[in-house]
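Omission of a single protein chain aside, the complex is shown with its protein chains in their original locations.
Order of writing sets the chain letters: A, B and C. Residues in each chain are counted from 1.
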Amino acid sequence: MITRYADPRVDAISCDEAKVKRWQDSELAVIEARVNLNLAPRNVFETTKAILEANPCDIGWWLRREKETQHDLTAFIDERLRYIPPEMQAEWHKDMTSYDTEDAAFALALLQFAAIVSEDLEKLIGLMKGFALRERYTLMLERTHGQWAKLRSFGGRILTWLAPLLFAHEQLKRAAANCRQSRISGAIGNYGGGLSPEIEFEALRILGLTPFYGATQILPRIVQAPLAQSVRLVGEALGQIAVDFRLGARSGKSLWHEPFAKEQKGSSAMPHKKNTIGTEQIDGMLDLLSGSEASVLRSIQTWEARAIEQSCVERVAWPDLFHEILRMISVMHRVLGGMVIYRDHMLQEIQDSRETYASDEEKNFLALECGKRGIEFETAYRIVQLASFCAFKPTEYWAKVRETRPSFDLREADELLQESYNAPFKQSLGIKEIIKKGKLFRVEGLKATEKDVASWNVFLSEIFSGADTRARWDALFNPSYLLKGEGFLFSKILG
Amino acid sequence: MITRYADPRVDAISCDEAKVKRWQDSELAVIEARVNLNLAPRNVFETTKAILEANPCDIGWWLRREKETQHDLTAFIDERLRYIPPEMQAEWHKDMTSYDTEDAAFALALLQFAAIVSEDLEKLIGLMKGFALRERYTLMLERTHGQWAKLRSFGGRILTWLAPLLFAHEQLKRAAANCRQSRISGAIGNYGGGLSPEIEFEALRILGLTPFYGATQILPRIVQAPLAQSVRLVGEALGQIAVDFRLGARSGKSLWHEPFAKEQKGSSAMPHKKNTIGTEQIDGMLDLLSGSEASVLRSIQTWEARAIEQSCVERVAWPDLFHEILRMISVMHRVLGGMVIYRDHMLQEIQDSRETYASDEEKNFLALECGKRGIEFETAYRIVQLASFCAFKPTEYWAKVRETRPSFDLREADELLQESYNAPFKQSLGIKEIIKKGKLFRVEGLKATEKDVASWNVFLSEIFSGADTRARWDALFNPSYLLKGEGFLFSKILG
Amino acid sequence: MITRYADPRVDAISCDEAKVKRWQDSELAVIEARVNLNLAPRNVFETTKAILEANPCDIGWWLRREKETQHDLTAFIDERLRYIPPEMQAEWHKDMTSYDTEDAAFALALLQFAAIVSEDLEKLIGLMKGFALRERYTLMLERTHGQWAKLRSFGGRILTWLAPLLFAHEQLKRAAANCRQSRISGAIGNYGGGLSPEIEFEALRILGLTPFYGATQILPRIVQAPLAQSVRLVGEALGQIAVDFRLGARSGKSLWHEPFAKEQKGSSAMPHKKNTIGTEQIDGMLDLLSGSEASVLRSIQTWEARAIEQSCVERVAWPDLFHEILRMISVMHRVLGGMVIYRDHMLQEIQDSRETYASDEEKNFLALECGKRGIEFETAYRIVQLASFCAFKPTEYWAKVRETRPSFDLREADELLQESYNAPFKQSLGIKEIIKKGKLFRVEGLKATEKDVASWNVFLSEIFSGADTRARWDALFNPSYLLKGEGFLFSKILG
Partner (left out) sequence: MITRYADPRVDAISCDEAKVKRWQDSELAVIEARVNLNLAPRNVFETTKAILEANPCDIGWWLRREKETQHDLTAFIDERLRYIPPEMQAEWHKDMTSYDTEDAAFALALLQFAAIVSEDLEKLIGLMKGFALRERYTLMLERTHGQWAKLRSFGGRILTWLAPLLFAHEQLKRAAANCRQSRISGAIGNYGGGLSPEIEFEALRILGLTPFYGATQILPRIVQAPLAQSVRLVGEALGQIAVDFRLGARSGKSLWHEPFAKEQKGSSAMPHKKNTIGTEQIDGMLDLLSGSEASVLRSIQTWEARAIEQSCVERVAWPDLFHEILRMISVMHRVLGGMVIYRDHMLQEIQDSRETYASDEEKNFLALECGKRGIEFETAYRIVQLASFCAFKPTEYWAKVRETRPSFDLREADELLQESYNAPFKQSLGIKEIIKKGKLFRVEGLKATEKDVASWNVFLSEIFSGADTRARWDALFNPSYLLKGEGFLFSKILG
């Protein structure tokens, strides 16, 4: 991964020094296991361990030796042998094949990567939980299909970001647990003449691992694949938040914005710009991450007891996957931690929605009245639909603009723009009043005839003749009514 | 593909009847080629052709026979042999292997699929060209990063949808041309004892095809892969339009909307909804299409002179790819053909932008003035940036709302919502006037100090003291100035 | 999915009739829940249920109505309302949005799909377990990197096919358990005015499901994504077996072959062919399956509380995914159930390997001897490497053929082929004897000098001067020694 996006903790795990250290730990664990099983003298283990730990692997020597053997693990074996007394050399890498060393070591690396992701995720989740609680009673409009839908609290919106992330985190932890499985079972996985299930079990136990039975020369990569898949899921959960963030930050009545530094520039050309560059990067990073995941999944299979296709994928795609997800988490943490919230716009947007935010409850209210009067259920739907279309009817001036296409040249556009600055806005009644007062009128584009409309207005006048009905109607629009179920979700999700 | 999304023209090409007909055409072409090269008597060809065309393949018999031979092409050969006079049988499928028949036939199918896509694309492109021309002078705000950026015409926006589509169409046509290449070169592609380059060339020529040299038992699938890749590109171009459409149709000052039928329902719960279901389906269809493309690309390779992995992919993923792209084109055609345009909102959005739509030109205007006065270039940027921040400063009431988090319970939210309906809106000056009149003021979040602001206001007063300067300044905001370059694009792209 | 590959059980779940039946079950569960919570009279539920179950949904009417409403669920609601007495209509779909109905129903469908896969997998696993046991003592050579590696039992090989499949099955079961989670929480997931956590919990309980808290209008698709991911893993495990099968079935000393029917034809051109068409289809099917999985994963995200992109993906890619995996399982079952095993070739291949199958144990044997004599560890490696190169040295005639490139024309090739039929084969000693007898000789391509070789031969003569050493050496090559660890694996994996 390029420096710009690299997480130093991932590099610290995937660097050569750390890698050969893990190899050494694997090798020593096998010797220690033999000692514990009375298959080798304890001093061989103790001396070898002491010498090797006192003399770290010489990376330069090792890489030069690899050029000759064209095999990195045998080069490592040779490098280490330089320090081991001849009489103890036979215990070194005894009966082992390269992947007896490497697979145990690689499992350790994956566990370390996963632990870092988990740690950063927990911090982000903590931040989001506090955030949700703080905005527990801030009102906003929720959208479906990009259209204004219903009222919710901003805190409640954050819960919907949080829940998928919690789910993905759960998958990650499960998948990481799989990665505790590894193998030290010889060149084709059946222990051959020298290893044994007992040595394997004990050596892995020393390393904090556990055997996977049925491996070949390598652990079947399918065992680790769910970890990559779960990182993808974490990425998707973050990507979803990023997209929602970008949608909410769009100019107009933007609901929030990314933090913007005092000397920041949004654009070299347009000084007024404050762009959502963080969340956009999260989306781009997900494009990278899904490519890395695809590479890991494509390399699950091998031929027979193994070939080495998966090696380069593991050297590149696995660390990249972790660089990418950690970058996504860190940018998201920065964005959510410093985001500017426009609660004024949230409220203004509710006003702008002309009370359509309760159209579901309105429809059900009217449906009950229909039921009482033997009017078909469907009518309630059609009345509310018509009322909402009425509520958004433009004034005459703007209706004309809507239909006008300047058709000659750009000067016509100049004039229209100039003139429009003086055009009056006047909002018609909202849906709440249109229905309560029986002020429906026919609109193009719906099937309702003049006669339908007239009869519906009569029907509405009847319903709303009573003060009690009007009061019940008005109560529909209260946040405290519409959001009464949210408290339960807060307690369930925030725990 | 399920019926809901299937294009009947694709089914007509991929159905069994059409497939065996193409096989028969391949077989007959080889016989005809031998006749043309004086390697077989003409009457064998004529008789065989006449008999077989008079007796179409019995699909039921063929499928039953396939159950026995476990080989669809040999079953077809057997079915057809039932009609061919014994003395002419030796010429039937002579020296040929299955894929001598199938590959030629499959090339024909791909060419037919591609032709349909091309035809539908041309119609859509025609529609879009007319559309762009009609909206040549309709003004709108363009966005970058979701934020208001600069002025453009709506027609100009459509050009930016069109250009990638034209590019993708060009790739499709090129890739389809590759698919004219096929092979009839025997069981491992070196003609063996019975076929020859001459027979291959002539038979393919009869079918409208041309040889690919260096094939094995099959045409290397890499030759056809670019067709799948180009379909993906067409899909991406359509997906881009769909996303832009959805963004423009979002509630608020929506710029347009999908056609909505008189009896249509947007939601079973919320009668007020008009959702962008068409363009959303286009996006979903692209998810399917990219899966189909991935399958085709994964099946390019085979082992040595061939294995049959790619067969099931070709039976499923190729037709699906075409069903999917045709569905995307057809939905897009319906959406763009019937879309409702809110030119009033386009204009209102320009007003809402407080003249930031020309911030680039403003900055350059001031930069020249800075240059004249030896003030550093950077100052122009900072003035325009500050002015735009000033232009969006909320009133005191709403500024307070912005900072307020209702913190006790939902009834507090009830009250806030109620109260806010009566709160006054008052827009501050736009950026044009703020600068012209030297009305900058300090804002939190930018580095400029009170002293900076004061000195800048003095600087601005000086600049705009002359009527001439003010007139040049005002002219910056005219569409006819800002869009003067668009005419060139219309002529280049619409041709 | 096309008929050729479709599993009728999947079609029976995804067909319209089954789908609307599940929708009806969802709707009725909500009414029943309200009854159980004393929010509605019991007779409304009982009557509605009785009437609707007596009158199944008229698919034709429903689809025609969908054309009008452009909304399949509202069309269904309307269709069903035709049968419900007016006074009970208000309880029908009350306070619900479409996805309150659909998401619960979709969860049920996924659970059914997963159950079928699980069932078929269990049968395949059962077959493979029995198979492994039966071939517990059949010997074969295992390969790594396509090269002969070490001895194992054929049964042991089957264990290495089985273990990844068992792992993948485990993932599938876990992922299916996730799919029990669904939601009935209203248009944006916060229950709105009419639903409640209690109704949701009870209705889902009736359906055998459980709530996911933090959903929007839809269950976040991330909850179901692991099911698609686990199907991919099952596919990879099967694909791995298929590749191994194909490799083992290659001409030469093929180890096994697919079942071949009495009237089967391998090729229309080459009557001698018996091709691995089943396992090749499994590989191709995995190409399709990975495309379907990619589509599902690409459609996890949506905008805000939902858009409908994922709908077409769910209608197409999810059923396809199950068709594909079931096809893979069924073909694999047929192939493994009827495979022909060439135990003769397995044994012959062991002979052909010239005892390199124990080169690891040989090296370790010699390394101990080196240790005793203060010779460096590395020497053991180099001796065995050289011995194995010696063991494969061709005779003089064939060595010459190896270096000869016929260079004039094809008639030269005719002659060479003719002549070679009479050329003698003579195998040199195997590695076991070369070492035991100190018969190393220098070969091109290894660094060992004549002097090295001479000194090594001396060293070997010394070692093997004792009968005891020779006996221990010979014992290295016994299967009973080399496979002694396999018994443990059988008991662990077969349970």
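FYI, contacts are C-beta pairs under 8 Å (C-beta built on N, C-alpha and C of every residue); 3 or more make two chains touch, one makes a residue touch a chain.
Owing to the predicted nature of the structure, the values given are computational and were not obtained by experimental measurement.
> So one chain is hidden, and I want to know which residue out of B:L124, B:L159 or B:A249 touches that hidden chain in the complete assembly.
Looking across B:L124, B:L159 or B:A249, the contact with the absent chain belongs to B:L159.
> Pick out which of B:D244, B:E412 or B:E433 touches the chain that's been left out of the picture.
B:D244
> Among C:W62, C:W92, C:W148 or C:F365, which residue is in contact with the omitted chain in the full complex?
With C:W62, C:W92, C:W148 or C:F365 as choices, the missing chain is touched by C:W148.
> For the chain not shown, which residue from B:S26, B:T48, B:S182 or B:Q217 touches it across the whole complex?
Candidates B:S26, B:T48, B:S182 or B:Q217; residue touching the omitted chain: B:Q217.
> Who touches the missing chain here, A:T74, A:T210, A:Q351 or A:S480?
Of all options in A:T74, A:T210, A:Q351 or A:S480, contact with the hidden chain holds for A:T74.
> Could I get the residues of chain B that touch the absent chain, sorted low to high?
Looking at chain B, the ones touching the missing chain are residues 78, 81, 86-87, 89-90, 92, 94-95, 97, 142-146, 149-150, 152, 156, 159-160, 162-164, 166-168, 171, 174, 185-197, 212-217, 220, 222-223, 225-226, 229, 232-233, 236-237, 239-240, 243-244, 247, 290, 294, 297, 300-308, 358, 360-361, 364, 367-368, 371, 374, 376-378, 476, 481-486, 488-489, 492-493.
> In terms of residues, what is the contact footprint of the unshown chain on chain C?
134-139, 143-150, 153, 246-247, 249-253, 260, 262-263, 265-267, 269-277, 280, 341-344, 347-353, 356, 359-360, 362-363, 381-382, 384-385, 388-389, 394, 398-399, 401-414, 416-417, 420-421, 431, 445-447, 478-480, 483-484
> Spell out the interface residues on chain A facing the chain that's missing from view.
Interface residues of chain A facing the absent chain: 1-2, 4-5, 68-71, 73-74, 77, 93, 95-98, 186-187, 246, 261, 263-270, 275-277, 280-281, 283-285, 287-288, 290-295, 298-299, 303, 307-313, 315-317.
The working rule: only the chains that are shown with their structure count from here on.
> In terms of residue numbering, is the interface formed by chain A and chain C classified as same (over half shared) or different (under half shared)?
same
> Going by average Cα coordinates, which chain is farthest removed from chain C?
B
> Roughly how far is chain B from chain C, centre to centre by C-alpha average, rounded to an integer in Å?
Computed value for the inter-centroid distance: 35 Å.
> I'd like to verify one number: the distance from the centre of chain A to the centre of chain C, where each centre is the average of its C-alpha atoms, in whole angstrom.
The separation of the two C-alpha centroids amounts to 28 Å.
> Touching two or more other chains, which residues of chain A qualify?
Within chain A, residues 143-146, 149-150, 247, 360, 483-484 contact more than one other chain.
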